[in-house]
Structures are given as structure tokens and as C-alpha cells.
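What you see is the complex with one protein chain gone and the rest in place.
The block that comes next holds subunit A.
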Amino acid sequence: MGSGIWSTNVYDAAASYRAATGASAFAYSDGGATAVHEDLDPFGVTVRESRDSDEHPESLALAVLFDVTGSMGNVPRTLQSKLPDLLGLLMRKGYVEHPQILFGAVGDATCDRAPLQVGQFESDNRMDDDLGRILLEGGGGGQMTESYELAMYFMARHTAMDCLDKRGKRGYLFLIGDELAYPKVKAREINKIIGGEQVEDIPFAAIVAELKRKYDVYFIIPEGAYYSADDRLADFWRTQLGQNVIRLDDLDAVCETIALTVGLAEDAVDLEEGLDHLREFGSGAGSSVSRALAPLNSRRGAVAVSAMPTGLDPADTEVTRL
């Protein structure tokens, strides 16, 4: 029992919270780490798995990988503070009942200490721990190219998920960045960073096609990153991913954008309803999300519930997910 020993003055409290800078959410990176955390190191990883369980009988895999190189500026820090809300957003309105979320980071395999970092698919807030362990590379190439192709190779060949294996339903992959990919997945980099005995380079278009058989792939370009205004960027990704390129003018809205994109694709909601939900949550992100997703919404077509037959390149099909 007590007697209200701590001050409840509203001004003191506000000042105190403002003054408390606290440990960075990127505690691992800011603690002076210079190498990929062992939990996120892709080397030697056979598969990262998203599996059904008693608790989550119909799991749905959702991966978010973001660029952590210098050209992204403070974007990774903003993402890190926003992404933990993603699970709650997806589940609250029933867009997805049992999401399992993986976070990862993309760097530049030609010169970075952390060219690829990949956590686990998690259905609870342990994914936050993965976020906290991501090494913020900074640096980067300066040639408007990062090793997205390596990350996409990993996601295509080194992930496994029950939503696809058991129900023929693809997962979702969101890449967030401001640069182009290299034209080939280099065998040498695969062997060095992921491990294995890959003998031939893989053309980028081939790995994209392979990846799209497993995932609905989206590329989010945040405003404010170094190259985000460069048209070559959007053009490059549109060539690969069609309409699944999202320009986002308010990074604070990243969670809402991802959640609504999934909600739309799952046919759980339409854009108007989704924007209503955002207002209901008290989110001010509605207008940004609306601008970001309007192109997707207007091209919305049939919702595929089964994976593409093997060998059929989804880029060539009329069946879109949105």
C-alpha cells in the first residue's frame, strides 16, 4: 500500500519524458557493434521458416527488409521505431489473423560489413528484438546500387512457409529502399555471405521471377532518401514489380501502408474502409497512405488465392493481387 509518493505533475512529466533520450532502440548498432548479429547472420542458414502451430493454425508469412546504407539517412531509425506496430495493425481489424513477420536489412555486398541481415518469422513481439539487433551500416556504395538481389535470392531460396506449402498462398515481401539492384546475383557473394556452392551468377530477372512465385513483392520508396526523387529508381522497380511500387511521402505511415496493402490484397478491406480504420486508430497517416496506395487500388483485380503454376512468370499474367 502506498500514498502516492511520486509526483503527478503534468508539466514535470512532459519535461521528463522529453529530456529522457534513453538508450537507442538500435541498441546493438549504437553499442559499437561492427558485425552482423549472429541471430541475423544469413551465413549457413538453410531456411527461415514460417510455420503453422496450434496457436497460429493458418500462418501467413510477411517479410519486411529495408536498406540500411547511408543514402537512406535516418530512414532506418524511423522504420525501426514504427515497424513494431505492424503486427497489431494487421490483427486489430482482422486483415490477417495469424501473421508471422520477418525483418531484415539490405546493404551493399561489394563494400559493406553487413550486406544482408535476416531475422526469423515471428508471430509475437520477438520480432522487435530482431529489429533492435539490426546493424545500421551507413556507408553504402554511392553508385545508386545496393545488393537487393542478394536479399531477394535469400528470400527465394532460403525461406519456407506453410501458407504456400499447405495452402498454396504466397507470402508478402516488402523491400524498402532508394536504390537499384545489381544486375546479377553473384555466385561469389552467395557463397561468401549465405554459404553454399553456387557456381553460376543468376540474372536479376530470373531471381525476381523465382521470388514472385513465393511472395507478393512490393518495393516502397520513402521520400527523403537520397535517390528517392530520381525517376530511374521507380522505373527500374516498376519494370520488375509492375504496379507494386509504392512511393511514400511520410515515413511515419510505413506500418499503416504495409498493413493496408496486405488488407487490400487479402480482400479484407477496401481502401476507403482501410482509411476509415486509420482514422479510427487516431492515425494521421491517412492522406499519405491514400496517395501511396491509390495507384494499387485503381488497378485492383482478381485476388489470386493459389500460387502461380511452376514456370509461369507472374509478371506476364493478367492476374494481379491488387
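The rule we apply is simple: a residue touches a chain if its C-beta (ideal position, glycine included) is under 8 Å from a C-beta of that chain, and two chains touch if they have at least 3 such contacts; residues count from 1.
Note that in this section contacts and distances are computed from a predicted model.
The UniProt record for the undisplayed chain lists the protein name "Adenylosuccinate synthetase", from the options "Proteasome accessory factor A", "Adenylosuccinate synthetase", "Electron transfer flavoprotein subunit alpha/FixB family protein" or "Ubiquinol-cytochrome c reductase iron-sulfur subunit". Only one residue in the set A:Glu49, A:Asp85 or A:Asp276 touches the chain that does not appear here, and it is A:Asp85. In the complete complex, the residue from A:Arg113, A:Arg126 or A:Arg232 that touches the missing chain is A:Arg126.
Residues touching the missing chain, restricted to subunit A, are 1-14, 16-18, 20, 22-23, 84-85, 87-88, 91, 122-126, 128, 279-284 (touch as defined at the top).
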